[in-house]
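All remarks here apply to the structure that follows.
In this view, the complex is presented without one of its protein chains, the others remaining in place.
Chain lettering (A and B) follows the sequence in which the chains are written, and residue indices restart at 1 in each chain.
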Amino acid sequence: MKLSIRHRTEYRYSERVRHSTQYLRLTPRPSRRQRILDWHLDLPEHATRAADGFDNILHVLTLDHPHQSIELTARGQVEIVDEDREDDDARLSPLVFARTSALTATDEALADLARDYEGAGSLDSLERLSQRILDDMPFAAGVTDVASDAAAAYRGGQGVCQDHTHVFLACCRALGIPARYVSGYLYSDDSEHVASHAWAEVWRDDRWHTFDVTNQTRRPRHHLKLAVGLDYLDACPVRGVRYGGGVESLNAVAHVRLTGAEQ
Amino acid sequence: MLSRTAADLYWLSRYFERAENTARMLDVAWNLSLIPFAVDAREEITAPLVITGSLASYQASHDDIRVDEVMHFFTLDDGNPGSIFHCLRAARESAHAVRGKITAEMWESVNSTWLELREIRELGLEGYGASEFFDWVKNRSHLFRGATYGTSMRNDAFRFLRLGTFIERADNTARILDVKHQIGRAAGDGAVDFYRWHALLRSVGAYEAYREIYSEPINAERVSELLILRPEVPRSLRSCMQMLCELLPAIEGHAGQQSKRLAAVQFARLQYGDLDHIVDTGLHEYLTDFLRRVNELADTIREEYLEVV
């Protein structure tokens, strides 16, 4: 399946920003299941390209002069090979992903939730956990924000893909199972659907398995991976620090279309 | 030099200079307020509030303008960001941040000033004595300046210290000189006027200079000329601008083009200025314009040299 992506992010500030630095994870890494046919970033200035500790492709963008807006566009074409098997990157021990993080720390409620699935540890029981999470906290935009942690989101009883994923990761880790956060894009024939997406991968039987809690799928055939990490902060498409600027307003639009023969 | 270090040095000397000038200004007000037959004490004691632009913030926390309260407000009041206490604490904090860049003797003069000030504060201004306190502040400032002059390397650290001194001094001299306008009404008889100008000269330590240069009785025009245009007087606006003009180009590197230009333009205006022009413009208008220019220069120095993110 060939997908065409256009993702535009614009930050506007009420006051002058004196200096800003951004980590951009807006470029997908080629792997067995995703071929990058072409990819471009349109940025206000040259950004240095590097790899981060999770092997994500990272661009570092520094604007060292006064500015009042930042516009970032990622666009390109990729082919998702119809196979859900992910590359097993052996470079980093999966045990790293069994560790908790600030956004995936468990409170009592999450520990209780995880305990219901203790002992089983099989992919099927994790699938039931995933189902339970979506039942307990149905998809709703605007209830949580990007800084919400798993415990707060679960307590709130609603959330978006980021929250579903965090709650799922928190439970896996409470059970001692390595699990990681994935950020990326999702194709949906429903054009209203949010195209920026997050889901989880679980390390079982020496390989990573996809769990998309929000969409209740384990076959990521419509998913384009941008980055992985312990949680949102490691993998999010844009993470920045600015000095000055006052109030920020964000406008982000991502379009994912089918291209080629399948259109 | 790090911009932040330069900023700390600059503010160290600015705050010390401000403390000294505040003491000088208060000394005058205090002395005038003690001469009941000549002037209205309340008016004299209002002058520092007006000069420093802190009348509103004073009135926000005080019902009445009373000599002892105004004195406390400007000396040991922790709540007034313009108080000597506040200035010397800020100076000490800046010095602390750049301890590695100033000599041990400079640091010790700042630090021991702060330690002594804390003891004085325990006694209160009345306990210590107002005149004694103003002399003490001036002496501490002389000591710091002496330690700076006598031990500091002639490098950028020294230059930023000096920049702070002269920016602050230019601002303060102009404000003090504008006092007559600020008090608000034409002064009464000649005697009151005489006292005021006399006290003003003393406050900036220029009484002897006046006597040396002019043979005529103390009057507004000559005092203005002395404190604006005379190159021999170290607190005159011209002297301050001349120092700034010498210091800025001596700083290493090629930054600061706009600062250098603004300083040079303002210096030229004073160097080739004359009293008639000032009188024609009106002293208050002239000084208001000068203060605007000095503040613009200070802002530009901050942007071009001192700002971190």
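Points to keep in mind about this one:
Going forward, a residue touches a chain if its C-beta (ideal position, glycine included) is under 8 Å from a C-beta of that chain, and two chains touch if they have at least 3 such contacts.
Note that contacts and distances are computed from a predicted model.
According to its UniProt record, the chain left out of view corresponds to "Circularly permuted type 2 ATP-grasp protein" among "Amino acid/amide ABC transporter ATP-binding protein 1 (HAAT family)", "Cysteine desulfurase", "Circularly permuted type 2 ATP-grasp protein" or "Chemotaxis protein CheA". Only one residue in the set B:104, B:123, B:153 or B:275 touches the chain that does not appear here, and it is B:104. Annotation: of B:17, B:77 or B:156, B:156 touches the absent chain (contact as defined above). Mapped onto chain A, the footprint of the missing chain covers residues 19, 21-23, 46, 48, 50-54, 58, 60, 62, 64, 91-93, 95-96, 98-99, 102, 233, 239-241, 243.
As for the chain not pictured, it touches chain B at residues 1-6, 93, 96-97, 99-101, 104, 107-108, 111-112, 115, 156, 160, 251-256, 305-309.
Going forward, only the chains that are shown with their structure count from here on.
Chain A and chain B, compared by their mean Cα positions, are separated by 58 Å.
Remark: chain B residues 307, 309 touch chain A in the complex. Chain A meets chain B in the complex at residues 18-19, 243.
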